[in-house]
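Quick one: this structure, given as structure tokens, is what I'll be asking you about.
A protein chain is absent from this complex, but the other protein chains hold their places.
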Amino acid sequence: MGLIARPEPGGVVRGEADVSPDSWVTTRLDFLVNWARANSLWPMPFGTACCAIEFMATAASRYDLARFGMERLSYSPRQADVLLCAGRVPYKLAPVIRRIYQQMPQPKWVIAMGACASTGGMFDNYSMVQGIDTIIPVDVYVPGCPPRPEGLMYGILMLQEKVKQERLRDRALRREMEPDPESQLYIPASAINELSEPFGNSVHQTRSGL
Amino acid sequence: MPPRAFQPYAAGSAVADAEAPRTPVNVPHRGGPANPSAAALRAAFGEDVVRRVDVVWGETTVYVEASRAADVVRWLKEDAGQRYDYLVDVTAVEYREPERPIEVVWHLRSLPFRRFLRLKAELDKAAPLEVPSVVALHRSADWLEREVYDMFGVRFEGHPDLRRILMWETYREGHPLRKDFPLRGRFSRAEQLRQALRTEPEAHYSMEEITVAEAFAHLPADMRARLGAGPKGGPAEQAGVE
Partner (left out) sequence: MATTKRTVEVALSTNGLDRDGRPQRVPLVTDAGGNVLTMEAPAALEPELEGEHMLINIGPQHPATHGVLRLVLELDGETVVRCVPHIGYLHSGFEKMGEYRQYNQIIPWTDREDYLNSPGNNVAFALGAERLFGVECTERAKVLRVIAMELSRIMSHLVWMGTTAVDIGAFTPFLWTFQERENIYNLLEGWVGARLTTSMTRVGGMAADLPDGWTDGLRKFLRGFPATLEESDRMLTKNGIWVGRTVGLGAMNAEEALHYGLSGPMARASGVAYDVRKDFPYLDYETYDFDVPVGTNGDVYDRYLVRLEEMRESVRILEQALARLPEGPINVDDPRLVLPPKHKAQSEMESMIHHFKLVMEGPRPPVGECYVPVESSKGEKGYYFVSDGTAKPVRWRIRPPAFVNLSAIPKMVEGHLLSDVIVINASIDIVMGEIDR
């Protein structure tokens, strides 16, 4: 129960009150469904750069993603649960990741692995998307450049926790976000510009003024 | 079919009397012995084509006249005493001073003689930026020249398919490696994203969904012609393309 707020295109935030009480049946059902979902999240590895190599190392023998039920990598988005964006996403690749995300059926989650997928990383320039959350909704951000396999696994466990806290009655969680038809943006342009601003004083340390 | 054995080689492919390769030590900043090809070029082409020869950090740079660059590259490849058979790189340099010309740079290597040569052509920014293409001589120049076009706006005459390669083909912000192009691009981030998301609004990437119509527009011209009018009712037919 409580107020669940979802931002809509145009920046309007509307709340939905979850008014019906949980019963024993729904709680058990939630537990069962979430347990099944969390422990067999089939990732769709959208691996672009160095993080993809660390993802492969996480899937290999030493760190072994199979323990989390994630060894079945699905390169077809139609059969995947988690879009694992591992690596930097330039603007040329933006429509691709948007299309892949839209092709995934609900329930779906997104892990932004690495600094570049989370915020653009060390690539604050004309060609790089400053974080894939400007294009698609992200559930878990895993920092690192590249994150160690342990870091990625921590992020995956965090996602599993998030999955386990979902409620079936909460329809808002599984509603597909529609982009603004004219601009194709999910979040308002001002929000995108704000998210993409250079962070803190990191830019000025080089005295290049840029 | 049984696998073949192969012989490990110990040495390179140079001619027998080429200088033995050594790690360079104490390389002088300027001066130092020039690549003998520079003098040979001067003798073959004269002073109006071979403008200047510089030796910097042991590497010889020959400045040539822009319109004759392909002839120079051809002579260097075909002359028996030069045999520059390997094109390493084609790139361009723009300096920070706005009045300096843009330089198109070719890096050439002669594997038989173990030599390295840099050719440069200066292009005045006030004039159209054009140089002849060397694709017919070195096929590796194909993509390298496309990249120079994409990043600097230099056109290569004679290139079969000069279009953008790293940025998308309808990229409107300009040529990124020019000095008047800001690091973060000209448009705001939201506008860059809007333009990027619009490039292929109906992009299909799975094999079941691709239709000839969508990929059609992005193909080179001769492939389009060979595929004919496209599928019935596709945009090619609607547009009246024969």
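Note that the chains take the letters A and B in the order they are written out, and that residue 1 is the start of every chain.
What we mean here is this: a residue touches a chain if its C-beta (ideal position, glycine included) is under 8 Å from a C-beta of that chain, and two chains touch if they have at least 3 such contacts.
Keep in mind that this is a model prediction, so the values were computed, not measured.
Colleague: From the listed residues B:Val49, B:Met167 or B:Ala190, report the one that touches the chain absent from this view.
Modeller: B:Met167
Colleague: From the list A:Ala57, A:Met158, A:Met177 or A:Ala191, pick the residue that touches the absent chain.
Modeller: Only one listed residue reaches the unshown chain, and that is A:Ala57.
Colleague: Which one touches the absent chain: A:Pro43, A:Gly131 or A:Pro146?
Modeller: Looking across A:Pro43, A:Gly131 or A:Pro146, the contact with the absent chain belongs to A:Pro146.
Colleague: Could you please point out the subunit A residues that touch the chain left off the display?
Modeller: Per the touch rule, subunit A residues meeting the hidden chain are 46-50, 52-54, 56-57, 60-62, 73, 75, 87-88, 90, 92-93, 96-97, 100, 122-123, 125-128, 145-146, 148, 206-208, 210.
Colleague: Residues of subunit B in contact with the chain that isn't shown?
Modeller: 1, 3-4, 6-14, 20-27, 29-30, 56-57, 59, 61, 85-89, 91, 93-96, 105, 107, 111, 114, 116, 118, 138-144, 147, 151, 164-168, 176-177, 181, 183, 204-205, 207, 210, 212, 215-216, 218-220, 223, 226-228
What we mean here is this: only the chains that are shown with their structure count from here on.
Colleague: So in the complex, which bits of subunit A are touching subunit B?
Modeller: 76, 91-92, 94-96, 98-100, 103, 124-127, 129-130, 134-135, 183-185, 189-190, 192-193, 195-196, 210
Colleague: Using the touch definition from the top, list the residues of subunit B that touch subunit A in their complex.
Modeller: Counting only subunit B, the residues touching subunit A are 167-168, 173, 176, 181-185, 188-201, 203-206.
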